[in-house]
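A single protein chain has been removed from this complex, and every other one stays in its place.
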Amino acid sequence: MTVKHYPTPMLDVLEEGPWPSFVSGIKNLRDNHPDERIRKVTNSLLGQLEHSYETRMGYWKGGTISVFGYGGGIIPRFSEVGDMFPESREFHTLRVQPPAGNYYTTDILRQLADSWEKHGSGLQTFHGQTGNIMFIGADSKSYQHFFDEINDYGWDLGGAGPCVRTGMSCVGAARCEMSNCNEQAIHRHLLNNFTDDVHRPALPYKFKFKVSGCPNDCMNAIERSDFAIIGTWRDDMKVDQQAFKDMIYKKADEIGHTGDRAAGRQYMFDNVVSRCPTNAITLHDDDTIEIDNSNCVRCMHCLNVLPKALHPGDDKGVSILIGGKRTLKIGDLMGTVIVPFMKMDTAEDYERIVELGTEVIDFWAENGLEHERCGEMIERIGLVNFLEGIGIDPDPNMIKQPRSVSYVRTDGWDEAAEAWFNRKREEKLAAAG
Amino acid sequence: MTVKHYPTPMLDVLEEGPWPSFVSGIKNLRDNHPDERIRKVTNSLLGQLEHSYETRMGYWKGGTISVFGYGGGIIPRFSEVGDMFPESREFHTLRVQPPAGNYYTTDILRQLADSWEKHGSGLQTFHGQTGNIMFIGADSKSYQHFFDEINDYGWDLGGAGPCVRTGMSCVGAARCEMSNCNEQAIHRHLLNNFTDDVHRPALPYKFKFKVSGCPNDCMNAIERSDFAIIGTWRDDMKVDQQAFKDMIYKKADEIGHTGDRAAGRQYMFDNVVSRCPTNAITLHDDDTIEIDNSNCVRCMHCLNVLPKALHPGDDKGVSILIGGKRTLKIGDLMGTVIVPFMKMDTAEDYERIVELGTEVIDFWAENGLEHERCGEMIERIGLVNFLEGIGIDPDPNMIKQPRSVSYVRTDGWDEAAEAWFNRKREEKLAAAG
Amino acid sequence: MAADMREPIESGCPDGFQYMHPVMRRNYGQWLYHEDPRPGVLVHTARSGDKVWTVRAGTQRILDVFTLRRLMDIGDQYGEGYVRFTIRSNIEFMVADGARVEPLVKALEEAGFPVGGTRNSITTISHTQGWLHCDIPGTDASGVVKAMMDELVDEFKGWNMPNRVHMTTSCCQINCGGQGDIAINIQHVKPPKINHALVGNICERPSVVARCPVAAIRPAMVDGKPSLEVDEKKCICCGACYPPCPPMQINDHQYTQLAIWIGGNHSNARGKPTFQRLVAAGIPNNPPRWPEATAIVKKILQCYKDGAKDWERINEWVERIGWPRFFEVTGLPFTKYHIDNWRGARNNLNSSTHIRF
Partner (left out) sequence: MAADMREPIESGCPDGFQYMHPVMRRNYGQWLYHEDPRPGVLVHTARSGDKVWTVRAGTQRILDVFTLRRLMDIGDQYGEGYVRFTIRSNIEFMVADGARVEPLVKALEEAGFPVGGTRNSITTISHTQGWLHCDIPGTDASGVVKAMMDELVDEFKGWNMPNRVHMTTSCCQINCGGQGDIAINIQHVKPPKINHALVGNICERPSVVARCPVAAIRPAMVDGKPSLEVDEKKCICCGACYPPCPPMQINDHQYTQLAIWIGGNHSNARGKPTFQRLVAAGIPNNPPRWPEATAIVKKILQCYKDGAKDWERINEWVERIGWPRFFEVTGLPFTKYHIDNWRGARNNLNSSTHIRF
């Protein structure tokens, strides 16, 4: 039986042009999918979408559904114009956690597609902005079956609602020379420790972990996550002087001055030396490069420009920033440095980061207001109270600069100073011993 | 009759050391002044001050007094330990406006000293932090007489209380090659237009004008005044290339590399070229210097280092920043650019700046809360409302950067855009002549 | 009923190693450097000498199973059966055999998947759900992206930009799409219209009141029924009240417009991460091709391309030339709406005489 198509003149325009068209994709399902259910659902969906394009309004509303045993992980959608477009009246999205780092074999993707096609609309997204695979378009009859099927072969739901959300980690150590940590391991250790908090929303609001292997922060972790883990290193950058010299000529070549050492050097001045935010780079007359490592802020720029010549050091670890998020309701927040550096090698290190995550979530669960993100809570109570709450000592790396307003009560200064000196003394002893 | 001296063991310590000692000065009056009244007053003052040093507490309290016809200009002080130190029981300070730029002849200072010695304690300050001559230590019987006497030969009180305060202007055009305006004329035009507001406190709070002839801002105007006028220029910086070349050798000489052109050039790189905040300076191989004037932000640095070679342009004028002040009660505020550039040549220009001052003060008088500085009001109502209140169009030079928070209601965008385009069109027409 | 139900296996986040290309698994954490043989292709070399080539292609993000299978077919036929998706929904094919690269690129292009998005290109605009799925969207993010990428595809395939360009679109002011070098976002310009008949049933009034960032909502009785009222003078039309209370209708076919923000930069390279800043608003929400928005985006990109130095991201370029000049070169109007009036606004005001004339 052929399905009567809703006209889609506006959407059709989006089939034109060189970029892959989601409209063509949906139409293809409508026109060519063997399963009538899918042909109908997608036809109806296109009808409603065209209606949105015409009226410039959306027509979905929410609700509450979940799979058996969980409280979240599905975004329910019921159509407000279900009478006009009945076949896609229910159009829920299952948020499924991808493997850390988003690695797939073609086989596993085919398997997921097969399961989805059996139960759902045949539309999915790799990935949502929080990193989930979004299986878009299940109805009340099917979502549990779909979940059961993929859950059996290793896939689980992510978060939705006031809970720990699906994490993200960059390609990192799997392929990237900038990586300073095992992003996947960190991602999975943290997330899978909070599985209960992912599945059963009971926190003040959402909580996101994101892991970037270096300060390039390809996961936008500092701005888009409550708990950002960023790889970095503490010892000296590694310099391959021969590779650097070669780059002088290679760059000269690239800019059309083959063999011109001066042009290559000029390129290095203009693009490397003068771009270092702390002027930590010197280009010597003998074409060697010197990094003032004590002044380098690990911004990554010079390594980015010269990936063959410059590499992160060996004493790798992570910095942790807490409290990033988008606008609601006090304006965007970037995360703040809470742990300037932490090794990430041993089982104990992994335990410590999980403990830190637990401390943070517990303190926030206790002190956050309803619908208040962790960063908003920090802003409300002040960083110092947050630090005390999670048991971390203040450190000058946590700030851009000390306070400039004199409104502060400094009783307790002497004790605080004493604590600092003791800490420094201990650090020295530890370093010596 | 000799006066019985209060012992001053702690103060005496402050007579030691190479820096001029205020204690010695006061003691000199106490010991050697022909007028017994002064000997007694200063003895008593030293007694009270020593008492403060011993107990680490102050012992003055305020009150309200003024000269006939005025409501302010005097800071009254009554001793809380007048029984112990009766001769300085009353110790009021008259705030007297200095000439704009603080110029004096020895004669006029002697004349002021003579008048003051006749009526007051013999102690005075050049100047208070707001710029007044402070005649410290008159009693109720004497301050009116002292005022009458100096007022007769041209001196008037400054402000105290919620009023327009005494202004300040730098040495500027009188001696300084950086000056871009007639600081004195601006200072006097503004202040003397608001004389009534200086003498009769009736504003929400204090209001200060300060004039610096260039962005070095030797008067701290941006941070310490409600209405900061800073000289600047709009056309190209003037470059004396010969003087610049000479400086290369002169600097080489100064740093101990006489005749070494390379050393002189290095000095220029390190201290001039690389220090320009916008990288607007190029040092050419032929030892000429080039300024990218469209990118120069008139920070003054290169002119400061090379006052012989570089000079402000000819198209001089001023920038005006409004709302600077110290801490109370929302934290320090710097002024904000309200007028990026204004010529300051003709009588009409002076009228315009006085009008602007009037607009600002009137709007603030009407809308400021009690004890609220103009800058605090701007912070409370938002810059845009303030601009609308004083009738000034928004300009991108008023901001560091556009808003980053999306919480803004943009209805009226089209009209605002239209207004901008019209204004730009008019400016172009006006420029074309 | 619960008794019949299957207990979930709370396996959480799957292990990526099981799906990872063996050469990546083998050299995990041992990569030494990468090179860019051509747009859309990376080659990473490990300390062991092993290499892995990556071919990146744009997708429509909302993939139908046919398209997904077509991509898998390519992956099997021309690749080595291993893929990943980037944070921007580009697909990446990893191969250990460099000879596969050119045929793979060709196959992708022929199948309609542009290869590119690496280095100093304009990579895929990241986007959100829009009219296709969300309950609060003011526009269709997928549509905006498709329309814009059609016009920017050559920049996706080339290396013509001073540095990477990361763009985003979002379909309401919440901005799930996040910040970007250029972000195309919704901006509402009228306060919500309230359907009072529904408020009482649907909305938990105290939590709606608490949701408003400017405290513009008050509980009120309307026609004898509990409802809400909005102080329209205070309301900044953010739409934050709409998700918890849909009868506070914020979307409107006319008063829901687009705005463009630039300079959001999350990397720590050179400067610290920065927030995006408003540059244009009042842009019609004009499906199916949103030509007005695209025109402004293209103008900004053109000025950036012309004016920026190598490695300067958009925010760095603008900061170097100054915001007044940005408005001058792009021809965009500067209005009172650009002047911050949110908390901490004073940090965004010019409290210096640093002015360019």
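Going in written order, the chains are labelled A, B and C, and every chain counts its residues from 1.
Convention: a residue touches a chain if its C-beta (ideal position, glycine included) is under 8 Å from a C-beta of that chain, and two chains touch if they have at least 3 such contacts.
Here the structure is a predicted model, which means the values were calculated and not measured.
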Where the missing chain makes contact, among the chains that are shown: A, B, C
Contacting the left-out chain in the complete assembly, out of B:Asp287, B:Asp315 or B:Asp332: B:Asp332
Among A:Ile75, A:Leu112, A:Leu333 or A:Ile353, the residue in touch with the chain that has been omitted: A:Leu333
Options C:Arg47, C:Lys106, C:His253 or C:Arg343, residue touching the unrepresented chain: C:Arg343
Absent chain, residues of chain B that touch it: 10-11, 13-14, 16-23, 25-26, 28-29, 32-33, 42, 45, 49, 52-53, 55-62, 67-70, 75, 77, 91, 93, 97-110, 113, 116-117, 122-127, 129, 131, 136, 144, 147-148, 151-152, 154-157, 166-168, 170-171, 173-177, 179, 182, 184, 187-188, 191-192, 195-196, 198-199, 215-220, 222-224, 270-271, 275-277, 298-301, 304-305, 307-308, 311, 326-332, 334, 370-371
Footprint left on chain C by the chain that the document does not show: 268, 272-273, 343-344, 346-347, 351-354
Absent-chain interface as seen on chain A, which is shown: 215, 217, 222, 230, 232-235, 277-279, 293-299, 319, 321, 324, 333-337, 340-341, 379, 382-384, 387-388, 394-414, 416-417, 419-421
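By our rule, only the chains that are shown with their structure count from here on.
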Where chain A and chain B are represented by their mean Cα positions, the distance between them in whole Å: 50
Distance between the centres, which are taken as Cα means, of chain C and chain A, whole angstrom: 13
Multi-chain contact residues (two or more partners), chain C: 173, 175, 213, 275, 342
Multi-chain contact sites of chain A, meaning residues that touch two or more partners: 327, 331-332
